[in-house]
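All protein chains but one are shown in place.
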Amino acid sequence: MKSKTFGSRFADICIWMVLLLLTALCFLPLLNMVSISFSDKSAAQANLVGLLPVHFNTNAYQLLLKDTQFWRSFLISIERVAIGTAINLMITVLMAFPLSKNKNDFRARNIYMNLMIFAMLFSGGMIPIFMVVKNLGLIDSIWALVLPGAVPIFNVILLMNFFKSVPEALEEAAIIDGASKMRVLFGIFLPISLPALATIGLFSMVGHWNDYFSGLLYMNSSSNYPLQTYIQQLSVDITKITDPSQLKSLASVSNKTLNAAKIVVSIIPVLLVYPFLQRYFVSGLVIGSVKE
Amino acid sequence: MKRKNKAGQLEYHLMMSPGIIFLIVFSFVPMFGILMAFQDYVPAKGIFGSAWVGLDNFKYMLEIPDSMKILRNTVVIALGKIIFGTIVPIIFALLLNEIRLKWAKKSIQTIVYLPNFLSWAVVAAVVINIFDYHGPVNQFLQFMGKDPTLFLASNNWFRQIIIGTDVWKGFGYGAIVYLAALTGIDPGLYEASSIDGASRFKQLIHITLPGILPTIMLISALNLGNILNAGFDQIFALYNPIVYETGDVIDTYVYRVGLLGQQYSFATAVGLLKSVVSLTLLLSANQLSIKLVKMRIF
């Protein structure tokens, strides 16, 4: 009996150690970024900064406040998140409802469903999509960032599955009262699916905030870059540098503390919605658990 | 009654229409670009003026030595991500499940879920910083008396770093699904086995693992469709010409050759082949999951 307690306790210690190690691994690289951003410039350049700032100061952040392009990109990202998420949610709700009906209720349901799955799995590729966006005159506008991804097919399927679980009796009662489908959707289904919508919405937000590649593709003027595209420009590819004049200019411009500050600030909005995310993402996965 | 039903149908179509219009414009119309795969596409002539070459682009794919290398890189990296991206979250979930302290559990979760919500642009900056020639990892190596390495420019390390950082970013979040599955296991089973004197390890083998097995199977089946997806955003943000040898995957190759090298037709052909293979895999995965765990993916 005694040895078993010992074994169990030993197991507990091991478990704790592994967990703390994993947690530290997730945390420390980010902490290092934060300390660099608050450190003395020369200390950062000389790689002396570990987990705590060296010669704590806020110079980098003061410099960042004056960087108009950074804040412009920041605002573009905020705008994109607002518009993009609104469109995503609206379309998700509108599409998930008819699709949650069976074939008898909505006769074209399976055709639509197959179209969507096809669209999810096949793509014409970057160039044709680019040409469409360009011919619609969307290049350099915020719409190029939100419209091509306006239909989040995966989210539609998630919400569709959630709608399927709503008791039919609720809807029937309303229909007998003479309510239109639209009224049923917005009056009955929407209120009870708020947690699911919050989940989907939050994921849309994070997705829009984090995407850097479409900015690179669709923005011709670098002043229209969203924030993550701007951030992606920060890391200089040293391996492509072949002549020393480039190397010298690199040394004079690469400002480690300022770059770190930019990265830290770009994470802040994610941290702000993070508590909400955390509350909802478990339920998000539950609505995702699809049934036969 | 019939009229009413017809009005209802119309309403459904109306609800579908905004989304369908967007899909037509941004998904279906561009699919005509796939035709390029069977052409020698010349931009100045457009898709209707370029010459048709049948399957030449696909044959060419088999001829060049790059093909094998890129396929190998893609599968090795994707498989690595799938395997470690499954095992690590399971282990983490199992360990976390053993912890009884509520607040500790909560804090650990809060921290490890976070990286999942950062963009690859940001994570790449963090990774480049950590693995820099003078960065923390190399400082540690030097402290241990080893020579520093340029990790991101080393063909011996690049894949490990790609897989490692992907697992790093996603394992906490990936564990959620298993944690949810763990809460679904009937506590009565544990009580009964405790009375029988089963050790914690035995409980793990005989109760916990079988309990979450369906979830593991489902997730693995889903991942099968990803075997050719090595992660464009991540590799694009981290690779450089020196590690093309080990780090160049289908998506980056298509981007570089097709877009930067302007071999539009060839790149489209490679992309198309990839889509077809992925689709086949995903459909088999769907069948597999229906058979194994009585769940359909879609």
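Letters A and B mark the chains as written, and numbering starts fresh at 1 in each.
Definition applied: contacts are C-beta pairs under 8 Å (C-beta built on N, C-alpha and C of every residue); 3 or more make two chains touch, one makes a residue touch a chain.
The definition used in the following text is that contacts and distances are computed from a predicted model.
Chemist: Tell me the UniProt name of the left-out chain, picking from "Nitrogenase iron protein", "Extracellular solute-binding protein", "Cytochrome c oxidase subunit 3" or "Putative L-lactate dehydrogenase, Fe-S oxidoreductase subunit YkgE".
Modeler: "Extracellular solute-binding protein"
Chemist: Hey, which of A:Ala44, A:Val132, A:Val184 or A:Ala261 is the one touching the hidden chain?
Modeler: Reading the full complex, the residue touching the unseen chain is A:Val132.
Chemist: Given that one chain is not shown, which residue among B:Leu150, B:Ile207 or B:Ile290 touches it?
Modeler: B:Leu150
Chemist: Taking the entire complex into account, which one of B:Gly46, B:Gly145 or B:Pro187 touches the absent chain?
Modeler: Missing-chain contact among the listed residues: B:Gly46.
Chemist: If the missing chain were put back, which residues of chain A would it touch?
Modeler: These residues of chain A touch the chain that is not shown: 69, 111, 127-128, 130-132, 134-135, 216-217, 220-223, 230, 233-234, 236-237, 240, 242, 244, 247-249, 252-253.
Chemist: At which residues does chain B meet the chain that is not included here?
Modeler: 24-25, 28-29, 32, 42-49, 64-66, 133, 147-150, 244-245, 256, 259-262, 264
Just so we're on the same page, only the chains that are shown with their structure count from here on.
Chemist: Based only on mean CA positions, could you tell me how far chain A sits from chain B in angstrom?
Modeler: 15
Chemist: Which bits of chain A are touching chain B when the two form their complex?
Modeler: 4, 7-8, 11-12, 15-16, 18-19, 22-23, 25-27, 29-30, 32-33, 36, 47, 50, 90-91, 94-95, 97-99, 101, 105-108, 112, 115-117, 119, 121-129, 131-133, 136, 147-151, 156-157, 180-182, 185, 206, 209-213, 228-229, 231-232, 234-235, 237, 239-240, 259-260, 263, 266-267, 270, 274, 277-278, 281-282, 285-286, 290-292
Chemist: Touching residues of chain B toward chain A in the complex: what are they?
Modeler: 8-9, 11-13, 15-16, 18-20, 22-23, 25-34, 36, 92, 95-96, 98-99, 108-115, 117-122, 124-130, 132, 134-136, 139, 153, 168, 171-173, 176-177, 180, 199-201, 232-233, 236-237, 240-242, 254-255, 258-259, 264, 267-268, 271, 275, 278-279, 282, 294-298
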